[in-house]
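Missing here is one protein chain; the remaining ones are kept as they sit in the complex.
Order of writing sets the labels: A, B, C and D. Residues in every chain begin at 1.
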Amino acid sequence: MTIAYYARLNKIAIWNSFMIVFAFWKGSIWKIILDEVGTWYLIYLCIAGIYRFYLSAEQQEIFSSFIRDLQDKHNVCVPMQFMLGYFIGMVGERWGESFENVSYIEKVALSVAAFIPGVVNIHNRRNIIRYMVLSQILGIRQISALVKKRFPNNDALVTAGLLHETERKKLEKVPCAVYAESFVPIIWALKILQKYEEAEERTFKADNPREEFGGTGVYDTVYAEITEFHEKTATLSTYDTTPIPLAYSQIVIFSVRLYFFICLFTRQHLDMDDTYLELVFSLFPLLTIMQFIFMVGCMKVSSVLINPMGEDDDNYECNYVFDRNLFVGMEIVGWVKENPAKTHPDLDGR
Amino acid sequence: MTIAYYARLNKIAIWNSFMIVFAFWKGSIWKIILDEVGTWYLIYLCIAGIYRFYLSAEQQEIFSSFIRDLQDKHNVCVPMQFMLGYFIGMVGERWGESFENVSYIEKVALSVAAFIPGVVNIHNRRNIIRYMVLSQILGIRQISALVKKRFPNNDALVTAGLLHETERKKLEKVPCAVYAESFVPIIWALKILQKYEEAEERTFKADNPREEFGGTGVYDTVYAEITEFHEKTATLSTYDTTPIPLAYSQIVIFSVRLYFFICLFTRQHLDMDDTYLELVFSLFPLLTIMQFIFMVGCMKVSSVLINPMGEDDDNYECNYVFDRNLFVGMEIVGWVKENPAKTHPDLDGR
Amino acid sequence: MTIAYYARLNKIAIWNSFMIVFAFWKGSIWKIILDEVGTWYLIYLCIAGIYRFYLSAEQQEIFSSFIRDLQDKHNVCVPMQFMLGYFIGMVGERWGESFENVSYIEKVALSVAAFIPGVVNIHNRRNIIRYMVLSQILGIRQISALVKKRFPNNDALVTAGLLHETERKKLEKVPCAVYAESFVPIIWALKILQKYEEAEERTFKADNPREEFGGTGVYDTVYAEITEFHEKTATLSTYDTTPIPLAYSQIVIFSVRLYFFICLFTRQHLDMDDTYLELVFSLFPLLTIMQFIFMVGCMKVSSVLINPMGEDDDNYECNYVFDRNLFVGMEIVGWVKENPAKTHPDLDGR
Amino acid sequence: MTIAYYARLNKIAIWNSFMIVFAFWKGSIWKIILDEVGTWYLIYLCIAGIYRFYLSAEQQEIFSSFIRDLQDKHNVCVPMQFMLGYFIGMVGERWGESFENVSYIEKVALSVAAFIPGVVNIHNRRNIIRYMVLSQILGIRQISALVKKRFPNNDALVTAGLLHETERKKLEKVPCAVYAESFVPIIWALKILQKYEEAEERTFKADNPREEFGGTGVYDTVYAEITEFHEKTATLSTYDTTPIPLAYSQIVIFSVRLYFFICLFTRQHLDMDDTYLELVFSLFPLLTIMQFIFMVGCMKVSSVLINPMGEDDDNYECNYVFDRNLFVGMEIVGWVKENPAKTHPDLDGR
Partner (left out) sequence: MTIAYYARLNKIAIWNSFMIVFAFWKGSIWKIILDEVGTWYLIYLCIAGIYRFYLSAEQQEIFSSFIRDLQDKHNVCVPMQFMLGYFIGMVGERWGESFENVSYIEKVALSVAAFIPGVVNIHNRRNIIRYMVLSQILGIRQISALVKKRFPNNDALVTAGLLHETERKKLEKVPCAVYAESFVPIIWALKILQKYEEAEERTFKADNPREEFGGTGVYDTVYAEITEFHEKTATLSTYDTTPIPLAYSQIVIFSVRLYFFICLFTRQHLDMDDTYLELVFSLFPLLTIMQFIFMVGCMKVSSVLINPMGEDDDNYECNYVFDRNLFVGMEIVGWVKENPAKTHPDLDGR
């Protein structure tokens, strides 16, 4: 689940800065980066050890001159910062667009509640909401590992009460293994709508003729909300089939990795005549480790953002969205059960 | 409340530049940064004192060589400017989007006034406006500390006349503690609309049959405006539940903090043979303090922008927006009370 | 008024480059920057004079060492370019959005002309146009000094024929001193619309029953155009109440000012043994003055853009927009007066 | 006309790179830059000649020391790259927006064809298309030199068959010299529409009553498409009256020009003791010329983009758009002439 830390930002004070940086573990840079920093430092120590204890003076000389040559060209030739910069920009923009394409149920639910009112129609309203959430799950299941884990197959959907056995059979008859099957529940929802438009007088003979009134705009508005809801989910799928070009990601990841691979050598302390204290400092290259945290951390956050449906701590909580949509949607379409407020008192007291 | 300073920019002159920079205290960089600059400078002085008076000449030597080593790598290894740059961009874009998602009441009010005219319907119009503002408050209360302070619970809403006791009971029956309850007043507003569509002939038997005419487009237009109003508030909530990834904020804040922590050492004046005058200058590192103001200030402004609903001086005045929406909305829907202009004189005088 | 110089860009040649840079005075960089460059250069000369003629050799020595220390840190510690860069980006984006929120009358006028045709309705059409322009003036008057100057109070509006005495009294009864009163004429316009929808059979008994036909979509389309027109003006107001955070502007302006304040010292020619010719060159720091023009000019252009409703040469010509909207709008809605073309000859000659 | 070179990019190979860079002349960087590079190089040679042959050794000494002083500050003080960077960004964004505001006829034509079907109505359909193209020409003629050249006055429009003599007289009666007259043909088109809505039973008594059926949504859809078509043209006009602030363009152009003016001096080969071969190299400053090509080229491309309606090779081919719109529009609205497909065979063969 995404980590909510904005409360800490209500008042900007030094103390809150520290809290933001150090008080979170889940979703934090420390959790993301710790094992890599450790690995890198171990290798760094090994190379330092080999240089100091196993190489002859002559070999040390050759090694040093080789390293110094590298140091000259290091920053010019591995344009890590340049690469990373444009990557962050591109990824960030995509992340924002994904974010805008997660559907929320309110608009569908409100339109259904407004245009298909009446106690007698409650089942149809609830079914439309259910079909919406079902469609969203079917669509996102193909691209999100977390959702796949929760609903690995249609059985799980049946168990969760989102899919009925009869519906399941129909769903599985549709031969769309390679394409998203998320449009199927949309069709079911439209079928319900259609009954109101088409066969009102036959199917929905109800006790209270006024209650079941569906309004003239059933198709216009509800249809529009339902397809918009579905379109967003479909757009999320296309983001998955048309990712940021592989070669571009490769260049960025490779340049960051290569930069710090070279740092293993160029940031070694080559002078053998240093004091004991200097040696200690040289064996803990604080600033290089900081740089590692900043740049590799930055790259990893981008890699998390590039696939917002992944399993990382900071990815979208799609499962949360499903639960929320189901709950809020059912609440909204169920409001007709309570007695409508007879009196709407005015601001100044009736 | 956001600080309006554009008047100072009408004519760009040197004098106005100075006024903008120095004549404001509330919301200014000086107010944001003053305590931090003071703290940093005190620590800087302590380290300078220890270096000069407590360390032996030999220790000073070791300290100096250590610092010089740091100075070499400082700027390369702590890419503060790079990090901050992308952070400002990302945050600024989000801020602009939040800004666009604060709902203003005009469109709802105009549609209500246009499609539900008539003196007899004034209570319903006023109630719809009230429900809109109420929904906005309920939605934003969850994410804004200032609004939470003004309306800590539903009692405060009742006291403010925005919620009636009967409505309050209904509101509290909805079990949506974890999700926003802002959709409840929207449902109430739609219920009023529905009466016009559904039960016109029964409920609204009024003295003046023409006045209460509601137009054929009641649902089409008013419904659209109401849901759009609500959708914006709902979007603001999703910004809160899906913040900019924690790790990214951590990297940025940490890199700025670390940079100036290291500056405490690398910007020390290490030469002990300086004259009295040089010593004075060295003890007040003017340019480093300026850099501190610029970069930490920049980071803090970004932290303010990242959470536009916080309590800082430059955050959105949501409470102002509520008052404004209530006042303007009530004015607009109340215009029917005045006698409609009999004559609309033309531009050229009738 | 904004300066139209694109004609010079039709053919890109060296000569046109020079013309663009040097042939304009109004709205040009030279007009914006001249007095500041002069002031800065005078102070520079004073400091040079003091250094050369009033200081003893020893004081010169101290001064020089102090300056050299500044020179080392100058560029690193005052990140003018970095600050200015993001400022330009943020301001430019806002400027573009303001630009898109200046309403043009065409769409309203065309919808009115199309849906409320007929010679008999000409007064109502003209009034709607007038109310639109009036609303725009009332809204922008609060944020634009130029408009405030032209229409300082409602008297001026009456004199200009945009507001009638009877309307003025109604307008001033609305107690919205603190909020924009621009919604009032919108209500009046909607009232006219409403007559067509509501009381067609009573009020508008006209000689030619077919001519006054208003179409069935009066409310749907005209209402939408009118509220869209108004919404843009309202958005412009919100830009004014929610400016770019003060602290951010302060940092940028302060960093540019500080940079060139320090340049007064660091760009001094400190060597006293130079020849007469070198002295002359040193007393006219051409490149520093160029840098001043570029960076301060850039900052000032941004300050102009940040408040597009100001009084600078390159701000929006809102008064021009009002005149244009009134003229074009009246032309469009008045077209019915001419006899409609009986024959619409085809492309191939009838 | 814009140069289509994407075909060369289908397969990215070294050879194609060379082709793209060197095989085009029209619209190429070489055509844009050649004369300027030549001029610059000539002046460079003159200065080199004067330095080497006319100056005494002492004067050379003074000249050299002056140049070396310039070289130190050159790059810091003339922030060409910084200026150019933001200019490219701002200009590129505007260019994209202009691009999106060139109207294409398809949507209008399809709506006309769909909602005003029937053989009998063909003249009206064709006239609407003609009025659309006419409106576009009238609007763009004011801002595009190329269009002005093709249609210098209304005579040319009459000759091209786009305007009839009767229409011309009406058009010229409208007193809108200072504002765009592009709205006039839109009114004519709406007048045609209005007949269908208003006076169907009188004017359009046709032989085949079913064929002339116009559908109920004539106004809703066709009206919307026509005004959208017109709005885009109108937006293009506003881009012309509200250009990117002059001062900003001046700063950018001036900084690039100044940079290379200074390069005339700082890139001179000052050492007089060089061999014959070095002299030859020094007299052809290859890298500086490359830099000239890159930066001045970049500035000039931006200047072309800033005014997409200019006469440069890479500007919009508005005349092409007109021809295309007229042709495609007439084709679409004329499709009714052919006998409608009696049978629509299915995918699987009927």
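Just so it is clear, contacts are C-beta pairs under 8 Å (C-beta built on N, C-alpha and C of every residue); 3 or more make two chains touch, one makes a residue touch a chain.
All of these numbers come straight from a predicted model, not from anything done at the bench.
Remark: the omitted chain is touched by one listed residue; of D:A145, D:L171 or D:V301 this is D:V301. On the side of subunit D, touch with the chain left out of the figure occurs at residues 2-7, 9-14, 17, 20-21, 24, 27-29, 32, 75, 81, 85, 88-89, 92, 96, 99, 102, 104, 106-107, 109-111, 113-115, 117, 210, 213, 215-217, 220-221, 275, 277-278, 281, 287-288, 290-291, 293-295, 297-298, 300-301, 304-305, 314, 316, 324, 327-328, 331-332, 335, 338, 340-341, 343-349. For subunit A, the residues touching the absent chain in the complete assembly are 32, 35-36, 39, 62, 65-66, 69-70, 73-74, 76-79, 82-83, 85-86, 89-90, 93, 123-124, 126-127, 130, 143, 145, 161-162, 164, 166-167, 170, 173-176, 179, 183, 186-188, 190-194, 197-199, 219-220, 223-224, 227, 230-231, 234, 238, 240-243, 245-251, 253-255, 257-258, 262, 300, 303-304, 306-307, 310-312, 330.
Please note the rule applied: only the chains that are shown with their structure count from here on.
Homomeric contact subunit B/subunit C: same residue numbering on both sides for under half of the interface positions.
With centres defined as mean CA coordinates, subunit C is found 25 Å away from subunit B. Per-chain CA centroids place subunit A at a distance of 40 Å from subunit D.
Across the assembly, subunit B contributes 32, 85, 89, 220, 300, 304 as residues in contact with two or more other chains.
If you draw each protein chain as a dot and join the dots that touch, you get a simple line with two loose ends.
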